[in-house]
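One protein chain is absent from this view; the other protein chains keep their places.
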Amino acid sequence: MTPRLPAPPPRAWSTWLLLAALIALVAASFATLPLQFGELFTAEAWSTTREFLGGFAPPETATPFLTKTGYAALETLSMSALGTLLAVIAGLALAVPAAGRFGAAPRALVRGLLNVLRAVPELVWASLMLVAAGLGPFGGTLALAFHTSGVLGRLFGDALENAEPLPQQTLITNGAAPLPAFFYATLQQTLPQMLSYTLYRWENNIRAAAVLGVVGAGGLGQMLKYHLSLFQMQDAASVIIAMLALVALVDAISFVLRRSLTR
Amino acid sequence: MRPCPCRTKRRPGWPWAPASSAARSVSATLSLSPQRLAPPDPAWRRRINACVVFLVLLWPMLVFSEFKPWILFDSQSLAASGRFLAGFLHPVLGREFLGIVLVNTWQTVAIASAGLALAMLGAIPATLIVTERLSISRLGRGRMRPAAALVRHSVRSLLVLLRSVPELVWALLFVRVIGLGPTAGVLAIALTYSGMLGKVYAEILESSSAHGTDTLLANGSGRIAAFLFGALPESASELVSYTVYRWECAIRGSAVMGFVGAGGLGQRMDEATRNMAGGEVATILIVFVLLVALADLVSKLLRRRLG
Partner (left out) sequence: MAVPTYRLEQLTVRHPGAAAGAAPALDAIDLVVAQGEQLAVIGPSGAGKTSLLATLSCTRAPDMGRLQVFGADPWTLGETARHQLRARQCLAPQTPPLPPRQRVVTAVLAARLPQWSVWQALVSLVKPSDPQAAFEALQRFGLGDKLYARVDRLSGGERQRCGLARLLLSDAEVFLVDEPLSALDPTLSQLTIASLQQEAAARNATLVCSLHQVEVARASFSRIVGLRAGRIVFDLPREQVTDTMIAALYQNEAFDAPLPVPHETPARLAVGACF
């Protein structure tokens, strides 16, 4: 008797449905948005764009302007660093209940709070903080602190939950109080990972801080919006270059610190 | 197991007394530091230095960022925040306003999806060009032709440039050229995310095993075929997972772009905050948090199914 070819295994229809839904989503997006791509490709649009791009070169390099840009860059850098620092303190404080150290109900509550904190983007936080803190970088620092503490709180909480329990348990078995045992055992284990997360978030926060100025939180973003609104393209070009340089600098510092502190 | 070397010296009964002299002699031979005093702590000086550096850097940071927490509590600020927060207690739930908010929510999702679709259109060819995995000139010789290396390098630099400029800056620029509206947002997301997706796709492809692709290329298949049959099956789930995660990020990004006039929830929130309409801001915030939670859920579902 000749062996029959085995039937191919059936494919899950639900996955096809999911793919179809995705394609429908993309198609509907293009259809419902009032997009003006057609206008992008007219000759008029080309010449406007060429004129616009041409206005950027050469970037402004007069010394007083560069000094102002330098100050704005330092403002942005301080905003991002201080905001990240505050977020580390708040995140650590929230991570302990989020890791379930005080029970299941506080864990759920704090995790919900952390989700809300990180769901709201930094720019939205900034526009809210400006009501209380007024224009300037202070509101930006607070906005970064609030958003990043949600992110770091969740990451730190997960790290604490996944830490090896034996060292802390042994210290408590031998009569130590829970808080010092936590510092000596669990925190010690998770410290390199937490440092790594913090430095990654700082890289992210310098980008966020650069644009927070668009809503009035000072720094390079505020300068950029100001010069663009006055159509001072060359000044705007310098500010964008300063932003790129600042981001590259922070990326480099973060890389070096991560390598040396978590070896 | 060897019998204990000190057994012959031991007297029966209490084991510790003779063992201690044996232990001391063994300890003397084993201990590599016969000194009596503990050496100084090598980390103490480093810790003091780190502390000093930190304090020296902290002061200018506080000055430059105008860190004055007490202004949060002065009467003017408290009054303004109080009024604003009081509005939060009565989120506007009227049908008309909710309708506007829902339309804008859909617009935000649409901007993100359309932008990401365009980004993939740009990123996929860029990935195929950039990944060294598909280099035919590299086979056997270990190094690719200079022309090929140049092409790869320049596309890689373009991706880095696209990625480095924050998407809000792109949005600002596009709003100037094209005018207000969602087109600026879609283009800004498309450009930034094609840079991000291109880079990460290449990294994912490069981190997987090269054996399948190398063998296919060695046996004479074309690049695209080698990609589809060699590299893609292995990395498919990770690629999909990352794309879905970026879609979730794009939703948050496009909501924010409304602040520069690119449409969506952000624009409504900007208007509401300018008018100090606490109730409207509260409604939009709630809708926004729900949207992000929903996107998170859908993203997890998709990643589990397609990954």
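Letters are used for the chains, namely A and B, taken in the order the chains are written, and counting of residues starts over at 1 for each.
Operating definition for what follows: a residue touches a chain if its C-beta (ideal position, glycine included) is under 8 Å from a C-beta of that chain, and two chains touch if they have at least 3 such contacts.
These numbers come from a predicted model, not from an experiment.
The residue from B:79, B:150, B:228 or B:276 that touches the chain not shown here is B:228.
Considering the whole complex, the residue from A:37, A:102 or A:183 that touches the absent chain is A:183.
One chain is missing from the display, and on subunit A it is touched by residues 9-12, 15-16, 19, 164, 166-167, 169-177, 179-181, 183-185, 188-189, 191-192. Seen from subunit B, the chain kept out of the figure touches residues 1-7, 10, 12-16, 19-20, 22-23, 26-27, 30-33, 35, 37-39, 41-44, 47, 228-229, 233, 236-237, 240, 305-307.
Simple rule for what comes next: only the chains that are shown with their structure count from here on.
Taking each chain's centre as the average of its CA atoms, subunit A and subunit B sit 7 Å apart.
Interface residues of subunit A facing subunit B in the complex, by the touch rule stated above, are 14-15, 18-19, 22, 25-26, 28-30, 32-37, 39-40, 45, 48-49, 52, 71, 74-75, 77-79, 81-82, 115-116, 119-121, 123-124, 127-128, 131-134, 136-138, 140-141, 207-208, 210-211, 214-215, 218, 221, 224-225, 228, 231, 240, 243-244, 247-248.
Residues of subunit B touching subunit A in their complex: 60-68, 71-72, 77, 80-81, 84, 106-107, 109-111, 113-114, 117, 164-166, 168-169, 172-173, 176-179, 181-183, 186, 252-253, 255-256, 259-260, 266, 269-270, 273, 276, 281, 285, 288-289, 292-293, 302, 305-306.
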